[in-house]
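Below is one structure, written out as structure tokens, with a few remarks after it.
One protein chain omitted, others in place.
Up next, chain A:
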Amino acid sequence: MLEITNLRVRLPVEGQPRTVIHDVSFAIGAGEAFGLIGESGSGKSMTAKAVARLLPEGAACEGAIVFDDRPVLELGGEDLRRYRSHDVAMIFQDPRASINPVRTVGDFLTEAARTNLGMRRPAAEEKAVALLAEVGIADGGRRLRQYPHQLSGGLLQRVMIASALMGDPRLLLADEPTTALDVTTQSEVMAILGRLRAEHGVAMLFITHDLELAGAVCDRIGVMYAGSLVEQLPSTALHEDAVHPYTRGLLTSRPSVTETVRRLPVIPGKPLSAFEAPDGCAFAPRCPHAIDTCRDEEPALVDDVRCHRVGDI
């Protein structure tokens, strides 16, 4: 349904074009959940923004994003509006930052349906209340009259999910939707997202820094480093079969809730953005397995892994 091929994005920073996405390719099938993982600056949020066509002004994209045979990067005018209102919806990390604090929850939930889908207010409100019930908010009618500050973070994120589903999208772009929430609330919100995806047949691009969370809720996982997708694998294979040294490093450097180790294995150095990356493999300076080839030649994505040493380690 969604296919991204060799996506490359440059953004102007102080007049200079800077690469924020170097080379990203992956596909998401209808109803599938794809987890995109990476540290800050890896380009995971930019990838989602490119898919939603929400990149900042002046961004230059190369490569292709195809949604149902439509070239997303070339859409304009009415086609783009239709794509954004009917096909994709986005949920952001901080619900409080993406809702107007002086308008009611009802205004927020029904605005898009009234302007884009031409629904009358009572019909839109009826749909909103039904969706609120689906995300576990029983007294939807009352909630529609409330303001954002009267709702907790967890409730507000459920309102965001309901709002994303108002246009019956086929692809949900969820950018760290539970990072600002408590763990028990995160568990609830992920359960709701999982159920709704199953019931409505919605596909999801789930962006997170939490490998374990992505592994638990997604079908497949893509790991990003310095603007490139470095490994892609089924979630079930995450712990056993991940081979890229960066993926392995991420898995082992996280402390475990079930055991204490004397020292955590660390990935030395700090994560890089695409424009800071050296020639060759971007991960080479931090990689324990790097050899001269890694520093000189950029590895290609072969069998879903971007690493020169994949056969040796």
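FYI, contacts are C-beta pairs under 8 Å (C-beta built on N, C-alpha and C of every residue); 3 or more make two chains touch, one makes a residue touch a chain; residues count from 1.
Criterion: contacts and distances are computed from a predicted model.
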Listed names "Putative zinc-finger domain-containing protein", "NADH dehydrogenase subunit G", "Ion-translocating oxidoreductase complex subunit A" or "ABC transporter domain-containing protein", matching UniProt entry of the absent chain: "ABC transporter domain-containing protein"
Among A:Asp182, A:Asp241, A:Asp279 or A:Glu297, residue touching the chain not depicted: A:Asp182
Residue of A:Val217, A:Cys281 or A:Leu301 touching the missing chain in the full complex: A:Val217
Residues of chain A (touch criterion as defined above) contacting the omitted chain: 39-40, 153, 182-188, 190-192, 194, 209-213, 215-217, 239, 249-250, 253-268, 270-271, 286
